[in-house]
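One protein chain is absent from this view; the other protein chains keep their places.
As written, the chain order gives the labels A, B and C, with residue 1 at the start of each chain.
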């Protein structure tokens, strides 16, 4: 019997399909998960399976508390323990995405935060998208993936902070993003990649570029908080 | 009952579909409007609706004089007040496009005009595509979108000037373009993005690149004014 | 009655369709022509018609000697007189392509030759792809397009030279390429764009990059001259 609600399976499967469609990863270099808080588990892409081969019933259910696989004979993504760390740290999030998208990886590999250079960035992130410290040899040797999650949590802070900064870059690795749903987490992966590409080109034209604080705030608040006035939630199906 | 002529609805809908097709925006980061001068209203994309979900009858009619929504239950684009400012300032324009296309945004974020580096640019724009001054904290706090329109109008000038320079970059934000029709406005969005990409690459090869004035004029006049000899208007359907 | 052989019409039409397929131009910024030497005319894309709208019978027949349009009611490409200059100067060529492809335009706008940085370049071009001098105000004022052709011919030399260097960049404008057929000319347009992109990235990694002369010669001769051993002409349909 397949574990995991059909609706969640469908959501996680669809969000995984966005990765190749949006050009966020080559081969199998990305994964999305979605959590069922009441059920105490999350569903995640199996390791090393191509997006073409992936079907919804191949998604792997993982126990939120123990990290144990709850069914099926597929191994979950190697990044599973990073995902689990985020779900435990931030109760409000419902989905997580990891990719190796080119421009976000470039910032991660350069060990630079993605600076706030314009409104595209400020619409979603209330500050620079930060890059983690490097993991120590010890953190690499044992529980590497769980520790990867921990250094991000260290960097971002609590649940509220994670809502205002739904992504981070792991040094010399790449981006993780999250959101209230699997779909939102992969949208944030698209946005991190887009603002990273814009930032690389902006810095080539002007290494001292920056955005005034009052413009950043205006844009972040158009989409967040009680005064938000962006969007038509009811009209949006896809 | 749907407000707005069917022909205009179709034109505005088609022009909105060009945005994702031409790669001018991720997610919902772009919008096109078209005006009915006799009817005293314009039709604009609803806020936050994906291009896949968008149907022609979802376009929102807005009163040209008051900015009030004239029908339906969808909120218009958050950029509506910028569009309205342009229609009021420039009687000859029929359509407006706003995008977050990568290379044009890079110039906007770098606070640099797109310089005239060749004939691709000079064919459409009679000078550098200018970037606005930044909005003040006060202009950001109240009537932000209408003020965004105003700083562009300040920069461009009157109706005739707007015909020769059918686009501008809002500092730290992105491009707005306009034209005699919705279709022409989105074509100008394609051109701004293309010349911005060419310019970034040109400046990497030669930071002192420029185009002689007599070549600029020759190309602008091939496509504009009484001596124009480009095109076969009658033969062009799409 | 349509002027021009059906086979040539088909070849020129197909080659024009390669322009958007290979991403060599936005909107209508490119054109291919093909010549019938015995008939004394060439067929060229009409001005300003989109590739989607273009049908084979819209191609415009132009008299090789006089430049007069021989039939139909469409205006030929504004670049027609440049094409005609090449056909008159170089008896061996059968097709010509002009595009505004991004990376080749970047070199043209930077007023830099595309240097020979590797075998991809040396396989087709026996030296740097050269950029013309700028046209004088007088050359811009009268017979601009024919003069554009002349400065390229000045730069390239005679028919034999044109066979070994099937392309050039017009300063602050873009690439023209030619070949024994319309198809070959557009393939050379693809190659100019590809080696220009490679060159921009190579120069970013190493501004002093170059290719040893003996490697250049080896590759050029694999594909050209009596010792050539590349390809299976009989097996190639498309």
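Some points to look at:
Going forward, a contact is a pair of C-beta atoms (placed from the backbone, for glycine too) under 8 Å apart; a residue touches a chain by one contact, two chains touch by 3 or more.
Owing to the predicted nature of the structure, the values given are computational and were not obtained by experimental measurement.
For the chain excluded from display, the touched partners among the shown chains of the whole complex are A, C.
Checked against the full complex, the one of A:48, A:71, A:91 or A:157 touching the unshown chain is A:48.
In the full complex, chain C makes contact with the omitted chain through residues 22, 117-120, 187, 190-191, 194, 197-199, 201-202, 204-206, 209, 211-212, 214-215, 217-218, 222, 229-233, 235-238.
In the full complex, chain A makes contact with the omitted chain through residues 26-27, 29, 46-50, 52-53, 58, 74-75, 78, 100, 102-103, 105-112, 134-135, 137, 140-141, 144, 172-174, 200, 203-204.
Here is the rule we go by: only the chains that are shown with their structure count from here on.
Listed by label, the chains that touch chain A and also chain B number zero.
For the pair chain B and chain C, the fraction of shared interface numbers is less than half, so the two copies use mostly different residues to meet. A separation of 46 Å divides the Cα centre of chain A from that of chain C. The set of chain A residues that touch two or more partner chains is empty.
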